[in-house]
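What follows is a single structure, and I will ask about it in a moment.
One chain of protein is taken out of this complex; the other chains stay put.
In order of appearance the chains are A and B, and numbering begins at 1 in each one.
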Amino acid sequence: MLTLECPCCGVKAEETELQAGGEAHLKRYGPGSSDEEFDGYMFSRKNPRGVHFERWRHAYGCGKWFLAARCTATLEVFGTYPAQSKEPPAELQAKIKAKRPGWEGWK
Amino acid sequence: MSKAVSALEGVSHNGFVAVAEAGLRGMITLRGDLASAKMKKAVKAATGTAVPARRRIELNGDKAAAWMSPDELLILVPYADAVATVAALEAALAGEHHLAADVSDARAVFTVKGARAQEALMKLCPVDFNTLAEGEIRRTRAAQVACAFWKSAEDEFTLVSFRSVAGYVMGLLDVSARPGSELFPA
Partner (left out) sequence: MSTRLQKGGRLIDRTKPLSFSFNGKRMRGFAGDTLASALLGQDQMMVGRSFKYHRPRGVIASGAEEPNGLVGLGQGGRFEPNQRLTTTELFEGAETASQNHWPSLEFDVGAINDRFARFLPGGFYYKTFMFPRFAWKHVFEPVIRQSAGLGRVPQNRDEDRYEYAYAFADLVIVGGGIAGLAAALAAGRQGKRVWLIEQSAHWGGRAVVDAVQIEGTEASDWVKDAVEAIEGMENVTLRTRTMASGLYDHGYLLMYERIADHTPGDGRPRHRLWRMRAGHVITATGAIERPLSFAGNDIPGVMLASAVRDYVVNWAVSPGDRTVIVTNNDDAYRTALALLDAGLVVPAIIDARPEAKGPLPEAARARGLRVVEGHGIAKVKGSKRVTGVSLCVQAGEGAELETISCDAVAMSGGWSPVVHLWSHCGGKLIWDEAQAMFRPDAKRPATGADGAAMVTAIGSANGILNAHEVLADAHSAAGGKGAAPGAVCGEDAPMMPVWIMPQGAGPALRMKMWLDPQNDVKVSDVQLAAREGYESVEHTKRYTTLGMATDQGKISNINGLAVLSDALNRGIPETGTTTFRPPYTPISMGAIAGEARGEIFQPLRKTPMHGWHETHGAHWEPVGQWRRAYCYLRHGEGVHDAVNREIRNTRNAVGLLDASTLGKIIVKGPDAGRFLDMLYTNMMSTLPVGKCRYGLMCSENGFLSDDGVVVRLTEDSWLCHTTTGGAERIHGWMEDWLQCEWWDWKVYTANVTEEYAQVAIAGPNARKLLEKLGGMDVSREAFPAMEWREGTLGGFRARIYRISFSGELSYEVAVPASEGRAFWDALLAAGEEFGVMPYGTEAMHIMRAEKGFIMIGDETDGTVIPQDLNLGWAISKKKPDYLGKRAQERSFMASPDRWKLVGLETLDGGVIPDGAYAVAEGVNANGQRNTQGRVTSTYFSPTLGKGIAMGLVRHGPDRMGEVLDFPVDDGKVVKARIVDPVFYDKEGEKQNV
């Protein structure tokens, strides 16, 4: 059972205070998008063995969503950051790259 | 005769700590820009306190302001003052994006009193009390429901839950405070 630090309230919250929200940094496709784009947005999810970016909500705490980078194989947590991020912060990406030299990047 | 009654009408239990429903309390959910000058003034006028910093509760007699999230406060006032306080906050924040909602009747308030008050809460909340600072409000869960608590006096915690689950929360506190179940018996 994971422990993640909520970047909004600073609490080190254990998983029972949190709600998982799946893959982070999805781009929404609405009316006017192609079937392929919509299919990718709606159904195609990454399932890596390794570095993964996820959405979590501090549901029993401050109620805010945040994003987390962790390794799905070892459960190492590289960092958490605000949900209002278009991409993982540069310093977090650098940290992951240092720890996982073979990592191909977040996209 | 007052028509307003709290969920459990003040029921209490005595175990190794005393647990009691604390009756009605005025509570207002206030959302907005916590850093704005208008907000500071509005909170000061409502509670006599500053806008609390992250995870802090500012206490002032029977009033208080508590930090709930980066854009939300909980304003505590006497129950009878809640409606007027909402109106005052609305007026003070006019022209600025905000939301003030009376939630006095949506909540139940409990006190857990005694030298071992923390031990009763340790059975219900996944919280490291060692890291809980003086004057901190902690939003978490008590067993299966959401709650928030803070140290309201020496050897006393005040805990707030939703009104509909007041009976459940009192059941939890009662069983957690039963004599003989102290976590660190002398």
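Basically, a residue touches a chain if its C-beta (ideal position, glycine included) is under 8 Å from a C-beta of that chain, and two chains touch if they have at least 3 such contacts.
Fair warning: this is a prediction, and the values are worked out from it, not measured in the lab.
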| item | value |
| --- | --- |
| Touching residues on subunit B - with respect to the absent chain | 3-7, 24, 29, 31-32, 71, 83, 97-99, 101-107, 122-128, 130-131, 143-145, 162-168, 171-172, 175-176, 178-181, 183-184 |
| Residues of subunit A in contact with the chain not shown | 1-3, 14, 19, 21, 28-33, 35, 38, 42, 55, 57, 59, 63-65, 71, 74-77, 83-84, 99 |
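Note that only the chains that are shown with their structure count from here on.
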| item | value |
| --- | --- |
| For subunit A paired with subunit B, centre-to-centre distance based on mean C-alpha positions, whole Å | 32 |
| Complex contacts: residues of subunit A adjacent to subunit B | 8-12, 14, 16-17, 60-64 |
| Residues of subunit B touching subunit A in the complex | 54-55, 68-70, 72, 126, 128, 131, 138-141, 146 |
